[in-house]
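The other protein chains are all here in position, but one chain of the complex has been omitted.
By letter and in written order, the chains are A and B; residue numbering begins at 1 in each of them.
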Amino acid sequence: MEKTCVEHRELRKVPCPSGFTIANLKAESRAIWESNIKEWKIELAYPVGFLRSLIEPIVLILPFLIYGLVLVGGRYSENLKQLVGTGDIVSFIFVGYMIMGFIGTAVWAMGSSIRREQWFGTLESIYTTPTNRLSLVLGMALHSTVHQSISTLIEFTAIYTVFGLALKIQGILPTLVIFALMMFALYGFGIFVSALGLVLQEGWIVAEGLQSIMMLLSPVAYPLAVLPNFAQQMSTVFPTAPALEGMRSFLIEDYTLKTVGNVFLHLLALDISWIIFGVAIFYLVDRYVRGRGALGKY
Amino acid sequence: MNAGKHILKTFSGTNYFVVWSEIVKNIKILLAYPVVIVFWAIFPVFWFLPFVFQGEAFVGGLQSASFAEIAGTPNYVPFLVVGAILNSYVLTSLWGLGESMRREAYQGTLDYLLASPCNKAFILIGKAISESINSTFFAISQIVICVLFFGLEITLGAIMPIIFIIILLIAGLYGIALMLAALSLQYKQSHDIAHVLDYVFYIFAPVRYPVQSLPLWGQLISKLLPLTYALIAVRSIIIMRQNVFSLYQEMLYLLVMDVLLIFLGFYFFNWVEKKTKKSGTISQY
Partner (left out) sequence: MDSALVYDFADEAYSIQTVNLTKLFRKRRHFGIFGFLRKRAKKKESSGRKEDITVALDHVNVNIRSEELFGLLGPNGAGKTTLVKCLSTTLLPDEGTAIVNGFDILKQATLVRSSIGLAIGGERTLYWKLTAKDNLMYFASLYKIPRNHAKERVDELLGLMGLSDRADERLEDYSTGMRQKVAIARALLHDPPILLLDEPTLGLDPTFSRQIRNLIRELCRKEGKTVLLTTHYMEEADEMCDRIAIINDGKIVAIDTSTNLKAMVKETELVEVACYNLPHNIEDDLRALCPDVEVITAFHGEEEKGNPSRLKIMGGSAEKYVGTVVDVLREKSARIVNLRIGVPTLEDVFIKLTGAKLTERGRSEG
């Protein structure tokens, strides 16, 4: 039977708002918020895991700090000063490691979000609701961002208490702007990784691999200048590289950065690119997985 | 007579078959995931690269005089490489054997495993051996990468002593992993305990820096870890080119630790298994 589109006409009432209406946008925003609340409730149902995750950033940064202090024989590195204008290795590493947790947000929290729903058995249930699937992923991203912010605050308190940190207070506001720009791009990257998790059985390997590569190419524990040229070129693709350079220039005294303005433009370009790329891949994979009937399979 | 029969029964062919079956099963499952094999064979190398670059940034080369004062060698790269390779045994024992019971529970096979008439110790031995085979394969792959790209030098004469030290390390780690596996039967958030153990090794084991860089209390914790002695011994052989017989102290500590940890591991596992069967929570996850 050949179908023909005859005309548009009103039919049965649909109980949920749809389309580009205020009501629908409000509903999607609420869905994002409730996804975030749901993630919090599930996380707090495992109190030991929650507490552990809060102190994890402190654990992960310590070896870098101890190793750096041992190598240099103290807190001050002449070689680092020549490279970036500051020799304070503790402040240098701390600013880098602040970002490390947010890389985890993109790769693990967002990246594994859809896969986790599959594991719970709830993916098909949430996919049969009229809420946009990206809203669900963004809700989980919101949870992870807030969670990581709390962990970073705890990390800051601990490192400041034990080692002391020399950071410029007036640099906080521009740092937050850079952080926000970086997070938009990381969200786009995270949406891309979440799509991979749907289509690859061993998605955690891809996530782990991507995190390792991103960390290697980001100036988390060392300036970009020590990387080979090809690696420095590759690092421009990730938002963490320009973000870290920008943040350090605002937060750390004497930190030299060639042009600060370029950081904002660079991040803006990455935001647009990663969001478009991530969303496109997400919808393509969504279609592919629904075609294969693999939504319910873990 | 009865004790003799019991001993014979313990070492009978069926028990060896249990061990063999467990090894074959685990390896077949691993072979079903070729991507996982490639990952573990290569990626642990990526995890120490940031430390290499960090070293270059802070000291401007591949040697550090300050490092030499504590570690006994200015070459921090081979120091890191040895740490990374041996640390991968910690990762596979904690997340492999340690989490194996939890994985059985997820798959729904734990009840059947524990209801089987064989001695559970042999199942655990089978799991431990299969994990050792996996870890050794991955370690060899990582060593080849490090020899080719990071200038790691291993003389022929060093190979047998290193293998011996690694066997001692594995035995101790599996004692710890058994206790973790036991906890996962009773306590459903064992994943977090595995993480905490991982953190302890991550900070206090001399994987990236010598034991002496830690404060006194940190050094005490470090000396309770089998990895510490294994690292000191292997580095002494590869980097310092010391004779293996001069490392008798480290070997002895490792041996004593192994006996203690393995005994504790099996005892704890049996105790928790009985407790969990009584409470009826064995297959919940």
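By our rule, contacts are C-beta pairs under 8 Å (C-beta built on N, C-alpha and C of every residue); 3 or more make two chains touch, one makes a residue touch a chain.
It should be emphasised that the depicted structure is a prediction, and the values quoted were computed from it without experimental measurement.
By the touch criterion stated above, the residues of subunit A touching the omitted chain are 1, 3-18, 23-24, 27-28, 30-31, 33-35, 37-38, 41-42, 45-46, 120-122, 124-132, 136, 287, 290-293, 295-296.
In this section, only the chains that are shown with their structure count from here on.
Averaged C-alpha coordinates give centres for subunit A and subunit B that are 31 Å from one another.
Of all residues in subunit B, those touching subunit A in their complex are 33, 35-36, 39, 43, 46-47, 49-51, 53-60, 64-67, 69-71, 76, 189, 191-193, 195-196, 199, 202-203, 207-210, 213-214. Listed in rising order, the residues of subunit A touching subunit B in the complex are 46, 48-49, 52, 56, 59-60, 62-64, 66-74, 77, 79-80, 82-83, 89, 201-202, 205, 208-209, 212-213, 215-216, 220-223, 225-227.
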